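Shown here: the complex without one of its protein chains, the others still in place.
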Amino acid sequence: MSDTAQGFTPLGRTGMAARVARDIPEGWYVNLGIGIPTLVADHVPPEREVVLHSENGILGMGPAPAPHRENPWLVNASTQRVTIRPGGSYVDHASSFAIVRGGHLDLCVLGGFQVAQNGDLANWSQSAADVGRQIGGAMDLAVGAQRVWVVMEHVTKDGRPRILERCTYPLTAARCVSRIYTNLAVLDITPDGLAVVDTVAGLSFDDLQARTEATLRKA
Amino acid sequence: MSDTAQGFTPLGRTGMAARVARDIPEGWYVNLGIGIPTLVADHVPPEREVVLHSENGILGMGPAPAPHRENPWLVNASTQRVTIRPGGSYVDHASSFAIVRGGHLDLCVLGGFQVAQNGDLANWSQSAADVGRQIGGAMDLAVGAQRVWVVMEHVTKDGRPRILERCTYPLTAARCVSRIYTNLAVLDITPDGLAVVDTVAGLSFDDLQARTEATLRKA
Amino acid sequence: MIDKFVRSIAEAMNGIRDGSTVLMAGFGEVGAPHALLDGLIEQGATGLTIVLNAAGRAQKLGEPVQGIARLVELGRVRKVITTFLRSGSVAAEAVKAARMEAEIVPQGTLAERIRAAGAGVPAFFTPTGAGTLVAEGKEVRDYGGRPCVLELALPGDVALVEAWAADRWGNLIYRDSGRNFNPIMAMAGRLTIVQTHHVCDLGQLAANEIVTPGIFVDRVLHVAAGDPKLPR
Partner (left out) sequence: MIDKFVRSIAEAMNGIRDGSTVLMAGFGEVGAPHALLDGLIEQGATGLTIVLNAAGRAQKLGEPVQGIARLVELGRVRKVITTFLRSGSVAAEAVKAARMEAEIVPQGTLAERIRAAGAGVPAFFTPTGAGTLVAEGKEVRDYGGRPCVLELALPGDVALVEAWAADRWGNLIYRDSGRNFNPIMAMAGRLTIVQTHHVCDLGQLAANEIVTPGIFVDRVLHVAAGDPKLPR
């Protein structure tokens, strides 16, 4: 499906990550989930001090190392080699999740399969019958962080909506998401429902609503 | 009351501490409570490695410092200046009591007001109506350590027994004591009741029983 | 740039409200945030619940009334939650005269309740206190054949902490037995205020040696307080 033919250009993975990064202020403690969220780190300007947390016990995580400067003892939650910034530190796994569950993170950015209009998130399994199950730290992050932002494609590969009246996949956590960043728009989850914060140029409100199961309103 | 006139010499505080120390084997992790138990440390031969724990987060506590070698940043649970041995370490208070409650101490030696024949211990208050209450770490130590030994005078200052059928003071913990060291005897608490392990020279079984409310048996 | 240093006691204490629960670290004068406690006395908040290991020593005649005893004497403390309420202390007298409440808690339970608050665990079971006065009015449940008491997390609106060294991100290290309640109270305070003996540049504290990461810390004040003194 080429939406460009329809007069607008959806964001790519990099564009989505950059859009999220724009909204993260200096001084926040942030966990970035696996996938597109991990890319967000590359778009926070280096002079803006944002402290990144990784589930495996890192605070103050830095960017990927220069070639031949890898530290094999330092990987992020996606098992990629990373660096640590001056001021960074290590904690054990229980303390790492004390940070998460205890409400100490200002923000967690997660990937999603589905988000419901009430903020329910499904991002770990497409069926209760699945054998392969990868919960990881997502459930703790979703209930623990002060804010949960989800970044995902607006619709599935075969065009079905991911932003729903109610999730059909098993939940990660109930009513946890406050904002959704997609390749088409940024949406706030409010007590009055889903509010459109902004959209890619050339995409009309009606076009966006057509790709969204839940009812949208203008912000 | 001079028991020496009666043909036996009760142990003093030092003697009681030394008697306890004799029974602590190399390699044990041990917490010594406030009072006589603290003196036990002085009677463990230096070549016998026993690792002392203190509630305020010390493992591997050493003896009192030499004069003018005090470290003002290092006190034990009784707020006395102490030292740390090579191999010693510091933990925070939650971890310190994780050590206690988690069953990692081989032994805790506590003072006592009363011990019952079933191992109940009362050592923190003489009345449920007391305003001054000093629980400290005793309740955690009493339930958490692998073994709890109590060291105390066999009778009160006015001659009333402390080893009872049932404690009359508020409990520290139920069924926790396995051995009692007094100025007159060493007693084991067994499923079959109180067994006399040894007594000071010249004190007969009947003399000891006369000073003990609970029924004794020969070991 | 993240900079958690404040320049004065007044700035450190700013905004502490009446009715706050204040976690106060230290054990036997070591690792105790004396300057911050003095600041709290000065600041004026009242109706406080104070959480600390020991609620003061027996007050000797002619000895100045300081620290927690002073705060109690001023009538600013509604309740203490502590493991030692010593006879003859100003706090014990206030309790006796029904001017203040006291909740006496086993030390391990106190520590675990504080850590639980910092870790987002609202309640836990512990064998400590089962079958004693401490368990009165609490739910008791058997685990592995042992009765265990349900205890609640104990968060602070404010935590007062003393560190040996700190950097501008609020990373902390402690010295020797000065560690005690400091790391867990730092975790459990909604507003965590630190007094530090030494100031380090960012990166000077080694990542593997930092005990309290700055994420738990809101404000840091440099107070070269000198060595802790033993009670006389």
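Note that the chains are named A, B and C in the order they appear, and that numbering of residues resets to 1 at the start of each chain.
By our rule, a residue touches a chain if its C-beta (ideal position, glycine included) is under 8 Å from a C-beta of that chain, and two chains touch if they have at least 3 such contacts.
Here the structure is a predicted model, which is why all the values come from computation and not from measurement.
Of the chains displayed, those contacted by the omitted chain across the entire assembly are A, B, C. Checked against the hidden chain, the listed residues C:135, C:148 or C:221 yield one contact partner: C:148. Checked against the full complex, the candidates A:96, A:114 or A:212 give a single residue touching the omitted chain, namely A:96.
The missing chain, though absent from the display, is touched by one residue of B:101, B:162 or B:179; that residue is B:101. Considering the complete assembly, subunit C touches the hidden chain via residues 112, 116, 119-127, 141, 143-144, 146, 148, 173-176, 179, 207-209.
Subunit A meets the missing chain through residues 54-58, 71-77, 79, 81, 84, 90-94, 96-98, 100-101, 125, 128, 131-140, 143-144, 170-174.
By the touch rule set out above, subunit B reaches the unshown chain at residues 26-27, 29, 49, 51, 53, 59-60, 84, 86-91, 94, 97-105, 144.
One rule holds for everything that comes next: only the chains that are shown with their structure count from here on.
Of all chains, the one whose CA centroid is most distant from that of subunit B is A.
Spacing of subunit A relative to subunit B, judged by their CA centroids, is 56 angstrom. A straight line joining the Cα centres of subunit A and subunit C is 36 Å long. None of the residues of subunit B touches two or more other chains. Residues of subunit C found to touch two or more other chains are 115.
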